[in-house]
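A single protein chain has been omitted; all remaining protein chains appear in their positions.
We call the chains A and B, going by the order they appear; numbering starts again at 1 in every chain.
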Amino acid sequence: MSAASTTFAAQPRRGFRGFYVLMLAPALVLLLGLYVLPLFGVVLISVTEPRPGLGNYELLLTSASVQRALWTTGRIAVLTTLITLILGYIVAYAMRMASEGAQRWMLFCVLFPFWISVLVRSFAWITLLRSEGVLNTALRGTGLIEEPLMLVRNETGVLIGMVHAMLPYAILTLYANMRGIDLRLMTAARGLGAGPVAAFLRVFLPMTRPGILGATVLVFIISLGFYVTPAILGGGRTLMIAEYVALQINETLRWGLGTMLATTLGISVMGIMWLMSRVLDVKRLFGPA
Amino acid sequence: MTQEPAQDHLDALDHFRERTEGRVIDRRGFLAICAAIGMPAGLARLTPAAAQGTNRELVLVNWGGDAVRGMRAHFVEPYIRANPGRRVAIDGTGPSSGRIRLMVQSGRVTWDVMDRNLHTALELGRENILEDIDYAIVDRSKVRPEHANQWGIGNYTYAHVLTYNTRRWGGRVPTTWKDVWDLRGFPGRRAFRRTIDGALEAALMADGVAKESIYPIDMKRALDGHKAIKNQTIYYNAIAEGQAAFRDNEVQLGLLLNTRSWPLKNDTNGVCDYTFNEGIVWVAAWMVPKGAQGGRAIWEFIASTQEPQRQIELLRSNGYGPVNPAASAALPEDLRPLDPGREENYARMLPGGVAWYAEHATNALQQYLDAISS
């Protein structure tokens, strides 16, 4: 822990501290009582079924099937997160710079995907993007392309659908963070002779690091858990880990394997976050400016 | 049968259930405990049901949508009319194996009758989470011998059938699975479901395996078949998705459930059609979770669904084939082409391998998904 945050943490008087500690209580009670506790017995299944021991965890090293699902999921989640963050940042930044009225309209558009349930959304993408779909028909009509573009029922389709679904999360998280930034700082930087790019890179961007971090974590983790959209838009050839787990729990009754994968996911995401906090120096980000 | 004397024994049982975390104990263990606490086994099993009486509401669980509407109209309502005072509710949220096991293990079983299929009944029965079918009340002779086993009794028949677009190949249409695997002769996109039943058999028939020697399934051969066509194939999860793909001409040939191929033919005014030839025919089955509370009424309800007329009505509304051959024989002209169980249709198809699936479905499904996803 850095010296700055130690002094800072020690600073609040006893009474104040107690109050803030109390503020953690409701969430902790909810989480421990209604999540961790019920989950505990389930996690135990991973070391008791089909027989006691770490047999299920060995599958991580030995089963090509498990490894492939993990690899597919990781690859798609990383790609989705990258694309989403870049596109989302552009929109969030434009929103921050826009007038109040324009911001409302942009926000309205950003919320669009939320109101369309995942089944309808997938159907809409298929209708728009399939080889005889709206887009391909239009493009061929204008003579821009000869052969239809294969945009769905493959991994391109998976990415389109996932980026679309994840963008609102990224944009809103980034925007919420950018709202807290005083734009006069940019003006001041320009006044001190910084070019527009330098002002953005040196002043604005660093201040949005917590937003980027939050959006990355949110989008990446939600992406890991996606499967309806990938299954439909991927033409049934994309098997994500969340579907893999659901299959073991709901159909093949290999609960040991399913719960092992869930536990592994939980631990490895925690690990990734811990690493990120190391590399990105979260202390400084979350602590006093 | 009075409740009082049994109460202590039940407490003892509850105590045991607690210790075993509600896990259902096997038959021998159960009998041993019953003997230990000095009560007849039948008493412990029946007491809750007897205490509730036959007027307790039965809960029938199926997969929702039209199945709820059809079964309510043609199974539940006639049963209630014939047995005034009884009640049956339909829960359409789906009796997945995971939920059945969870419910039985938790010790609080609220479902009574479940609509699954015969090979699942065999698989879950062996897991000891289903009740034996009470053939003293349910009439085994009203279904084909292959459509009943210890834990499941046929409910209706359905088939995975070759479905195709009639306009795609200038008047020619595919008639066998070999045609579906013939990428040059029948170019176009294929459709298969992301489940193994039907998909594996189709691949083997396409590769020239005779119907009689499909089982036991040669997994490598079947999967090689799918690897050869998977890049031209859409593997759908939901049946509605597969049907929509045909309707929108996104796929031109492949496998679909006969219950949906028929409406598909109507929706497209005959542009899409299907054949029972080389279809794979299955039987949906009633099964009952271990510890179900409905008692005798469960079996009486199941027996009532064996009535030919009710099955014929269900075929008319939902396309579910009558499992009772007497019903198939009595079909009016217009319904005959719809019924997978009718002799002339049944004979052209391959009966799905119940025993093989009960044993191998878990591994085979995983291998199939791995093969099409890689």
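In this section, contacts are C-beta pairs under 8 Å (C-beta built on N, C-alpha and C of every residue); 3 or more make two chains touch, one makes a residue touch a chain.
Here, contacts and distances are computed from a predicted model.
Visitor: According to UniProt, what is the chain that's been left out of this complex called? Choose from "Sulfurtransferase complex subunit TusD", "Molybdopterin synthase catalytic subunit", "Monosaccharide ABC transporter membrane protein, CUT2 family" or "Putative spermidine/putrescine transport system permease protein".
Guide: Missing chain, UniProt protein name: "Putative spermidine/putrescine transport system permease protein".
Visitor: Write out, one label after another, the shown chains that touch the chain missing from the document.
Guide: Displayed chains contacted by the hidden chain, ordered by label: A, B.
Visitor: Quick one: say which of A:L82, A:A124 or A:L139 touches the chain that got left out.
Guide: Selected residue, touching the omitted chain: A:A124.
Visitor: Determine which one of B:L102, B:M219 or B:A355 touches the chain that has been left out.
Guide: For the chain that is not drawn, the touching residue is B:L102.
Visitor: In the complete complex, which positions of chain B touch the hidden chain?
Guide: Within chain B, the residues touching the omitted chain are 22, 59, 63-67, 89, 91-94, 98-99, 102, 105-108, 110, 238-240, 243-244, 247-248, 260, 263, 267.
Visitor: Can you list, in ascending order, the chain A residues touching the missing chain?
Guide: Against the missing chain, chain A presents residues 1, 5, 8-9, 11-12, 15-17, 19-24, 26-28, 30-31, 34-42, 87, 90-91, 93-95, 97, 100-101, 104-106, 108-121, 123-125, 127-128, 134, 164, 167-169, 172-173, 175-177, 179-181, 196-197, 200, 207, 210-211, 213-215, 217-218, 221-222, 224-225, 241-242, 245-246, 249-250, 255, 258-259, 261-262, 265-266, 269-270, 273-274, 277, 282, 285-289.
The rule is simple: only the chains that are shown with their structure count from here on.
Visitor: Touching chain A in the complex: which residues of chain B?
Guide: It comes out as residues 96-99, 101, 127, 194, 230, 233-237, 241, 244, 248-250, 361-362, 365-367, 369-370, 372-374.
Visitor: So in the complex, the part of chain A that touches chain B is made up of which residues?
Guide: 64-65, 68-69, 72, 123, 126-127, 130-132, 153, 231-232, 235-239, 247, 249-255
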